[in-house]
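My structure is below; once you've seen it, I'll send some questions.
Every protein chain of the complex appears in place save one, which is left out.
Now for chain A:
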Amino acid sequence: MSFPWAQQYQPKSGFTRWIDEKLPLPRLVYNAVGAGYPVPRNLNYFWNFGVLAGFCLVLQIITGVVLAMHYAPNALVAFDSVEHIMRDVNWGWMLRYAHANGASFFFVVIYIHIFRGLFFSSYKAPREMIWLLGVVIFLLMMATAFMGYVLPWGQMSFWGAKVITGLFSAIPLVGEPLQIWLLGGFAPDNAALNRFFSLHFMMPFIIAGVVILHIWALHIPGSSNPTGVEIKDESDTIPFHPYYTAKDGFGLAVFLVLYTSFVFFLPNYLGHPDNYIPANPLSTPAHIVPEWYFWPFYAILRAFTQDFLFLPAKLMGVIAMFAAILVWFFLPWLDKSPVRSGLYRPLFRKFFWFGLIPTMGVLFYCGGAPAEEPYVMLSQIAALYYFAHFLIVLPIVSIIEKPKPLPHSITDAVLNHRTGADDAVPLSTTGERPTDSRPGPDDAGLYRPAGA
């Protein structure tokens, strides 16, 4: 599971020896996030976000469990119980703002984490399983966040729930009964609120379980790194503790500065004012928008405005919205470039920075804007590129692209400051990766020729 040179846990006292014999939990932690986990020495700050995401999950669970002690999941009193938390519970306002903004910051962190994975192709062999589990975590997070936003039972809670569960009615034949079954009624009401609360409470623990699998899968090949070159020997790595615990400590502190600035000074900036109006089934808000972290996918949903052959526009939008995330599952098999890191892939890098990132920006903006022109046309163009990027551009680029020469090893890259890639000294004239006399156990996937 680890590298042969990994440090071994040495219990120092009689007590820790006793524990190590009965239940080697300290050994597990030591091997997972301690000195026993060798990590590439060249990780940049984008590799901080995994730990930050784990922190956010714990933060959300702790604040959420305490909030649940004061919240009442009943359509008659839910809204008032949230105000009770804000006004009468000691530091309740801080708990609630910490939880609401915690969700937003969780998504900020997870989006950076995902796009780091996309740029450095962290989904490629031998790390496919880590990536697949990560996409599962993201889907579970979206479901959890959606149900959490319904709980305050304000106008956006109610109408958001109505719109999103209404998506299921687009499914042919079973759609309508399915929607009624999911809601426990014809419209969101007490039955829906109760089950959303129950699921919102339960799902973070499922996420925590999948996170454990995600980290477990990570520890089999070890962490990736900005060069995309696999670890070859001990000089490429340093122990997670104290090196990356120190770096993650710094990252966490900076994250907390930003996060607490929102909690204490801009707590409602990322929310919608309409959610301070109690849910009213008889009054539709002027613009129903989900939380900001769903905007790119909401824009894709609304981009499909025309029926196509036997496919109604609404059904197409729903399929496309889910496909926009499901396509990530197939990335390990779509992008066959033997080079992982975007730093050594000139063509891929152009499509990433000038294609995918602006596209996400446009989709984000259009998803938050009203469903009118020119936003709909903009989101149609952006959605077109979004799908083309993953389904057409990536497969083709990985065939036609001529990657830059890779460094021999992580150590080589660090010593020669070649992580910037642009000033990389060509290691071979053919552009092929030079053969290495020390093949590592995990190298099979990396050196497959393009197109294999």
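Here is the rule we use: a contact is a pair of C-beta atoms (placed from the backbone, for glycine too) under 8 Å apart; a residue touches a chain by one contact, two chains touch by 3 or more; residues count from 1.
The rule is short, and it goes like this: contacts and distances are computed from a predicted model.
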item: Protein name as given in UniProt for the chain not displayed, "Phenylalanine--tRNA ligase alpha subunit", "NADH-quinone oxidoreductase subunit K", "ABC transporter permease" or "Cytochrome c1"; value: "Cytochrome c1"
item: Contact residue for the chain not shown (choose from A:A303, A:V339 or A:L406); value: A:A303
item: Contact with the hidden chain (one of A:E128, A:D274 or A:E401); value: A:D274
item: Which of A:W93, A:F115, A:F322 or A:Y365 contacts the chain that the document leaves out; value: A:W93
item: Which of A:F3, A:F330 or A:Y365 contacts the chain that the document leaves out; value: A:F330
item: Option touching the unshown chain, where A:P177, A:P242, A:P281 or A:P358 are the choices; value: A:P242
item: Missing-chain contacts mapped onto chain A; value: 41-43, 80, 83, 86-87, 93-94, 97, 238, 242-243, 246-247, 249-250, 252-254, 256-257, 260-261, 263-265, 267-268, 273-274, 276-277, 286, 303-306, 308, 311, 313, 316, 320, 323, 330, 333-334, 336, 373-374, 376-377, 380-381, 383-384, 387-388, 390-392, 395-396, 414-415
